[in-house]
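With one protein chain removed, the remaining protein chains of the complex are shown where they sit.
Showing chain A:
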Amino acid sequence: MMRAVLIDDEISNVENLRTLLEKHSPQVTIIATAQNVSDAVDAIEKHLPNLVFLDIQMGDKTGFDVLKLLPSRNFEVIFVTAYDQYGIQAVKFAALDYLLKPIDIEELMHAVNKAEHKLATQTQTSQLDFLLQQLKKSETNLSKIALQMQGEIRYVALSEIIRCEADNTYTHFFLSSGEKILVSKSLKEYADLLHPNGFLRTHQSHLVNPKYVKSWLREDGGILLLLSGEKIPISKPNKDNVKQALQQF
């Protein structure tokens, strides 16, 4: 059973989320709602939920302010945002879940299920701490990423990542330590996420950290030779972009 607090500065959004949860996620009980930061902090401290739906933009303040004001954060958070450039990158880097308004019912159910699963498997979550740390940095300066593994969260420095390779909807991370991590998110998500940090999508199935590129081989229409000795194919449509990016690197 999940006990949830809904936080949004617009009453209609609170109402809407309540309606949807009641209808589609019966495992969630709404124990409180709040429409501003201080009410939200009070509600969480009073009701000790294990799930919080948190609006990011709340008037002049943000949902992150709510998190900052709490001494302990023993709950899962599903961020809800209408349109948010600010903070969303950090949320993604922290491998936290978020929903976009108007809310897609499928996504809502999926997020609730994931939260339920996490609550069942992980005793303690440090992702929120990580998020709040990340928020202090500028978006393109995010140097660490949270990788959601089976029953575990790994925080990996971007500089440690040599490359990523797609495996259906999963992604393999190849780290400089030689370790290989499997994450249950698609390569596309990471390609979008890490693009501002200079990672190169050389191929449908390959994302490469330019730091680890040794040379460009002119065989088979272009191959990247990595410092590790691995050869990564470059697909035709990506060729120009990769070349340009490597020249600037």
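Structure notes:
Just so we're on the same page, a contact is a pair of C-beta atoms (placed from the backbone, for glycine too) under 8 Å apart; a residue touches a chain by one contact, two chains touch by 3 or more; residues count from 1.
In this section, contacts and distances are computed from a predicted model.
A chain of the complex is left out here; the name its UniProt entry carries, from "Na+/H+ antiporter subunit D", "ABC transporter substrate-binding protein", "Histidine kinase" or "FtsX-like permease family protein", is "Histidine kinase".
Of A:Ile7, A:Val52, A:Ala90 or A:Ile103, it is A:Ile103 that touches the chain left out of the display. Touching the omitted chain from chain A are residues 9-13, 15-16, 19-20, 23, 36, 57, 59-60, 82-84, 100-103.
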